[in-house]
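One structure is given below, represented as structure tokens, and several questions about it will come after.
Omission of a single protein chain aside, the complex is shown with its protein chains in their original locations.
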């Protein structure tokens, strides 16, 4: 907790600020969904939120706790199936318009993600949930953004397992393996926002929150970051905090 | 018209007699459907009739005039899509149980059918409707039966175009090209019922109607038939004629 | 909210369909043909079309008869008891004015599914050994010049998961520029609901770059969002919504009205002769300003006789 807002609030608001009225947002649950819901309930009322379970543009009167929650079904434009959602992402007419928000236990300098195992795949030290739809979203949609707790053990040079393809080994390698489009554009963390150098697709610091210094962010990162162009991200405004706390998550189901 | 029943009635009844209570019958419209409906309304009440449009087991209170007729929708077990119907036929659990009834403009000695063109494909003398679902049914279901007007110009040594695969070039050739199962078991015509020699899969006469002689049937066939084992098919009974005329097609929509 | 999708059929057609467009028509034989939209294409004389269909009938036959179709990929050109082969389709193929390539209904539906899924092909066993695989309607050279045609027709391939050789045929994705549908209900937002059989409408719509929908009833989006699991397409996939009651006439719209058997039988005779066919087009389409005038021409009384029983979904035949 810093000043009068938490790290979780800051990163959620940083996410919300970057969602536009025309965006079609693929979401899991948790903080990324709060960010998308906040955008929809404030400056981007026409953005569409959808889930891999097949629910498109639901009312979201209450916060769903998994993407299978009945709260993703009520008031939707359509309730279909998993395949409906994934076909929508893979289809070359609709997929490019989707903005996917992902997460993971480990991330590497090219935005590849691990949510499967820590340690050896055959004899893991820790078993994680697995891809779910993350690998699919990372493979298929036009743009992705990634939510991460900014810790050295999570920002690693080499993933234990690559669940979700980011920029793979850098510029050009997505199309080399046959991925039709996409790639991560931002990583939104507890300390700042990172983007990817357009000529190399390697991660770099784009902005840092008021409570975090670029040098400290490098300290919390397990690989070398270019922090030279980082700007300070504006603190949450009172309106933003009020929207998040009172309108989006009044029961504090996700925020703490 | 012979005696007190027509050729069309005879062949429809010959078809109905050969449908059992456990059969799952794929049908187009016209005479084959009358045969299936007659079986269902008499000795095979549990047989299931379905259509390539995705309608499975409809009430069939009235005779549909195409497989897209709203009369195939009312009271069904399911109203799905074309793909639902074809997946059902291709699926190795369900497909083998389906009995498909087909038709065509030309048939060859191995039960292959043409419903696409007469003459050259690129410059046809006569353009016919094309496969519809016939090729699919002929490819995928466990057993097929074929309805034909018995005329020399229709029973030909060589098709102008093979729309729907029967036994192709004889025994073994369906599996050679990769077809998973199936093949025609009977051809029900205006003159008799033909089956296929088990060792060669070549058509032969199985039974002739009371008004047709095996020699005459050979005359009406454009290729050599083994007629030596043909037995006379029983004439329609009064009950059968009544069921067909009064219950199945009281408005004479098909029987005219 | 967003009501920019609500427009007239004239606006929708001129906005999304142009000469040389590839289009697909929803419905099946006598049901839910997008007649109002096809009338409008004929009125606007948009030609050189590439039509992709499974089973085409009345709507397709009018387009072909009006001389607007150049390329046709199709499985079936007939209308059950009303035309064992569609008349203008048959004539156009026979006189060489229409170039056609044949598929089966399953293959065409799979082609739309592949397009909807966003993959270049799908495998099936249907058609192995048949001339549908071996005989092409378009040459390799022609395929390389017409962008909307696949590079090959059908390719026989093997299953790499099986050590024992196993053959399949793969069908190329079909991605029409525009899919035209007529459905029971739609909202201004672009939600649609199909009742009864969906045929291949959903796959055809998802595979297309644009989707135009006419509907019997225009209903509030809130109403369709109540049981959203019964909606047929999400609003994002629909570009234009036009309210056209009787928009499928003379074909049926399940639960709303039956097909017009008399009209279809008349059409069959009229279509056999070039002059009487031209007269049919003039009287029913080109001399009229819109499909609303066509509905007036057919007449309330006659249309009333086609009204479907809400229980049966069709009009009970008189005994």
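Chains here go by letter, A, B and C, matching the order in which they are written, and residues are numbered from 1 within each.
The rule we apply is simple: a contact is a pair of C-beta atoms (placed from the backbone, for glycine too) under 8 Å apart; a residue touches a chain by one contact, two chains touch by 3 or more.
Since the model is a prediction, treat every value here as computed from it, not as a measurement.
Colleague: Relative to the complete complex, which of the depicted chains are touched by the chain excluded from display?
Modeller: Counted over the whole complex, the chain not pictured touches A, B, C.
Colleague: Tell me which residue among B:31, B:76, B:193 or B:217 touches the hidden chain in the full complex.
Modeller: If we include the chain that is not displayed, B:76 is the one touching it.
Colleague: Among A:94, A:164, A:190 or A:206, which residue is in touch with the absent chain?
Modeller: Answer from the full complex: A:164 touches the omitted chain.
Colleague: Of the listed residues A:72, A:148, A:205 or A:225, which contacts the missing chain in the full complex?
Modeller: A:72
Colleague: Footprint of the hidden chain on chain A, which residues?
Modeller: The missing chain touches chain A at positions 29-30, 52-55, 61-62, 64-74, 79-83, 86, 90, 116, 121-136, 138-140, 161-165, 168, 173-174, 177-180, 250-251, 253-254.
Colleague: Contact with the hidden chain only, please: which chain B residues?
Modeller: 24, 46, 48, 56-57, 59, 73, 75-80, 87, 89-95, 140, 180
Colleague: State which residues belonging to chain C touch the missing partner chain.
Modeller: 117-125, 150-152, 155, 157, 159-163, 166, 168, 170, 172, 194-198, 227, 229-230
Simple rule for what comes next: only the chains that are shown with their structure count from here on.
Colleague: Just grab the chain with the largest centre-to-centre distance to chain B, centres being mean Cα coordinates.
Modeller: A
Colleague: In whole angstrom, what separates the CA-based centres of chain A and chain B?
Modeller: So the centre of chain A lies 57 Å away from the centre of chain B.
Colleague: Which positions in chain B are in touch with at least two other chains?
Modeller: none
Colleague: Could you list the positions in chain C whose residues touch two or more of the other chains?
Modeller: In chain C, nothing touches at least two other chains.
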